[in-house]
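As you look at this complex, bear in mind that one protein chain is not there, while each of the others sits in place.
This part shows subunit A:
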Amino acid sequence: MRLQLPNPGLEDRILSHEELDKLETEEAGSGDRPKWDNKTQYMLTCVGFCVGLGNVWRFPYLCQSHGGGAFMIPFLILLVLEGVPLLHLEFAIGQRLRKGSLGVWSTIHPYLAGVGIASMFVSLMISLYYNTIMAWVMWYLFNSFQETLPWSQCPLNYNLTGLVSECEQSSPVDYFWYRETLNSTPDIGENGGLQWWMVLCLVSAWAVLYICIIRGIETTGKAVYVTSTLPYVVLSIFLIRGLTLKGSLSGVVFLFTPNLTELTNPTTWLDAGAQVFYSFSIAFGGLISFSSYNSVHNNCEQDAVIISAVNGFTSVYAATVIYTIIGFRATERFDNCLGGNILVLLNTFDLPEGNVTESNYDQVLQSLNGTHPEVIQGLNLKTCDLNTFLSEGVEGTGLAFIVFTEAITKMPASPVWSVLFFIMLFCLGLSSMFGNIEGVLVPLQDLGVFPKSWPKESTTGITCVLCCIVGLIFVQGSGNYWLSLFDSYGGSIPLLIIAFCEMVGVVYLYGIDRFNDDIEFMIGHKPNLFWQITWRFVSPAIMLVIFVFYFITKVTETLLYKTWNPESENFPTLEEKPYPAWIYVIIFILAGIPSLAVPGTALFRCLWRKRDRKSEQQELKTVKADIKGLWIVGSKLHIESILPSIGKHNT
């Protein structure tokens, strides 16, 4: 006996298979539902949505910090058990019900509309801050068209007597990022005002997004030919360049050296699961929308497998490329460190050049330590260890805007590499933004927020303008802190809840039997045992486990955030501060409102239906009374009309 929750009226809400086939043939040329021009556009759009900035700056860090090559094992296992089934589910349900995320969930059951609304909120929140990252990328891109990159040297101070002290204490790349880009305040409470150069970049980011989504997938489908393929071209160029640099191979070796003991650590599996989940952009609603524009008999199973494979491959490929460059940077730093020490030794002991080299440095140091220990002590030589430099692994914006930009300044022809790198980041982010915005626009249309008569250009335009205005929060002085807040809380917990509800909704409310039949109708064969087991038990279980652990970690951790404070003692190390009390309200709004939208809408609909039923019953009563009254009146009239004839006959 399959577990199936009662779902009355489902048949009335969905199109039957015959109707779908009819729609397919009729809608061949016209119809008001958009369609993909060809399969390539659809695949490129989905690949672009899934492959994003996380593949470039989150996966390499996780890989390196959780045992290198050994991390592939949990990553691949969870990719197969969690990522592929969820992807196939979203593709299939979108293709079958032919609606956006809100429409799909309300069709399956009216009480599930909350899932669609939660998806919309999450997509909206993520769109807001994601495009700010695009604005940062554009700022760096605009600044790359110079012979000497502005982050390669410290600017001079006001008197032209020396370098700016903030820059001298930290480094040119840090200074450019925290001061000249973000103009970061030391505290989230001080907002520092709008930074006009960032406002310009934000406007340009939203403008570029608008022109790509202006007519929906008609324009997006053309844009993805560039935005989804260019990153791979640039990654390959960087790979070739990186492999020719000194020290790149040590970086790659460091990345992939397996440390199997990490597999016993539960956080490794948790991080792998979270990475697979977030990397696939599930529960945003965008994938459901995209697959609903497909033809009914499109092979969604094949698509899901292909896209998962491409996503996994891209993560590994990007990690390799990033670590060739990081290996180069670490080797450069190591050489500088060692070179500095050697120079100090040569100068102190007046030894001729070439006496102390990298190979005999240790021996010479030891012998000198034997003969002149106090002198050596007084020199304060730095310890230079290549592994320390390699494991200065950073993730996120730190990787892209600090570590990688520093490495680029050390490569010959830096502006070229800088332009290529930031164009790649921009394309990666833009293609993800297409999916995010789709997850916002389609539910807004379904909810009827915009009148149907308005053209698509104006609805997308208004959405972009409003999002741009709200996104001004992130271009203030404290914008970086707000962004990490939104990222940690707005984009994490609600998605897990939504994905879990999606699986339960499709498998147990829509009915796995009906779903299997649908897939058989669409692609020609029933989904095999692997899909059955993963959809029904394995994937929901994994989602639940990840959600519980994530929730507990987030709730129990002390809320600290890292700030750039030139006045702190450990400057340039980022100072950790606790969040102020009113931030908790914001966190609740970010994480709580989408999560609570799911049960909230269900409750709301339930109460509305009860009210409707009550008024329905009352109406029924009055209707019955009316009918009775009419019948009485009618029968009276009938008698009266007969009576005269009776009377006539009588007389």
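In this section, a contact is a pair of C-beta atoms (placed from the backbone, for glycine too) under 8 Å apart; a residue touches a chain by one contact, two chains touch by 3 or more; residues count from 1.
Quick note on the criterion: contacts and distances are computed from a predicted model.
Its UniProt record calls the unshown chain "Collectrin, amino acid transport regulator", which is the correct pick from "Dynein light chain roadblock", "Potassium voltage-gated channel interacting protein 2", "Cardiotrophin-like cytokine factor 1" or "Collectrin, amino acid transport regulator". Among A:P455, A:G524, A:P580 or A:G629, the one in contact with the hidden chain is A:P455. Note that of A:M43, A:L346, A:I473 or A:L559, the residue touching the chain absent from this view is A:L346.
Annotation: of A:L194, A:I214 or A:L559, A:I214 touches the absent chain (contact as defined above). Only one residue from A:L10, A:M43, A:L200 or A:V394 touches the chain missing from this view: A:L200. Residues of subunit A that touch the chain left out of the display are 138-139, 141-143, 145-146, 155-156, 160, 162-163, 197, 200-201, 203-204, 207-208, 210-211, 214-215, 219, 343, 346-347, 350-354, 455, 457.
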